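Here you go, one structure.
One protein chain is absent from this view; the other protein chains keep their places.
Moving on, here comes chain A:
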Amino acid sequence: MTLKLQHITQQFQDGDDTLTVVENLDFEVNKGELVAIIGPSGCGKSTVLSIAGALQTPTSGDVFINGKNISNYPKNKLADVRLKNIGYIFQASNLVPFLMVKDQLKVVADLNNTWDEKRADELLEAVGMSHRKKQHIQHLSGGEKQRVAIARAFMNDPELILADEPTASLDASRSEEIVALIAHEVHTRNKAAVIVTHDESVLPYCDIIYEMQQGKLVKQKETSQ
């Protein structure tokens, strides 16, 4: 099991009230599975994903990545988990502003001391960005940035890919292309992946669909391949 969330509760302090966004949630994703999470705005999808992505520590409950409980890890160790085991694709691509396309991949590789130029070239080829390797990212369109972010997420060969509305800023045909790309990479490289989305057109590419309801994830549909 690549990702396992166990009895996760997440509360936020809102003045005197406590807002419970996630309540006693259980969730699992296995190798080779591409899972979609849907649900209305504000229901807590991003919150769940950021907990799974070691960006945020839940109020209570345990997070297992590759079978290891990371709930009590110090910040430094969490950074290492993010670096080596998780590829996170943010809604806004969140590339490093001053680097050119190829260096976006080099950053994460350098942090991990594993720069493999051939792999970077392959990944950029796979997302169709190899012709713009030397370009600074401010010249790229939203969809192109998102493709670079996808390549970056795969760079350190993580077991788990998390994507938070990766297609939100794209038009319908572009967003399908991006999800198809993620699906292709996940299946060919045998990763576990979670995509949070509002976009119905994304769903056919996913193996399992969960809906967020009252702070829990409820399985909607499972398509067997």
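Just so it is clear, a contact is a pair of C-beta atoms (placed from the backbone, for glycine too) under 8 Å apart; a residue touches a chain by one contact, two chains touch by 3 or more; residues count from 1.
FYI, contacts and distances are computed from a predicted model.
Peer 1: The chain dropped from view, which UniProt name applies: "Anion-transporting ATPase", "Electron transfer flavoprotein alpha subunit", "Succinate dehydrogenase, cytochrome b556 subunit" or "Putative hemin transport system permease protein HrtB"?
Peer 2: Per the UniProt record, the undisplayed chain of the complex is "Putative hemin transport system permease protein HrtB".
Peer 1: For the chain left off this view, which of A:Arg82, A:Arg132, A:Lys145 or A:Lys191 is in contact with it?
Peer 2: For the chain that is not drawn, the touching residue is A:Arg82.
Peer 1: Where does chain A touch the missing chain, residue by residue?
Peer 2: 46, 50, 55-56, 75-76, 79-80, 82-84, 88, 90-92, 94-99, 103, 107-108, 110-112, 136, 152, 156, 164
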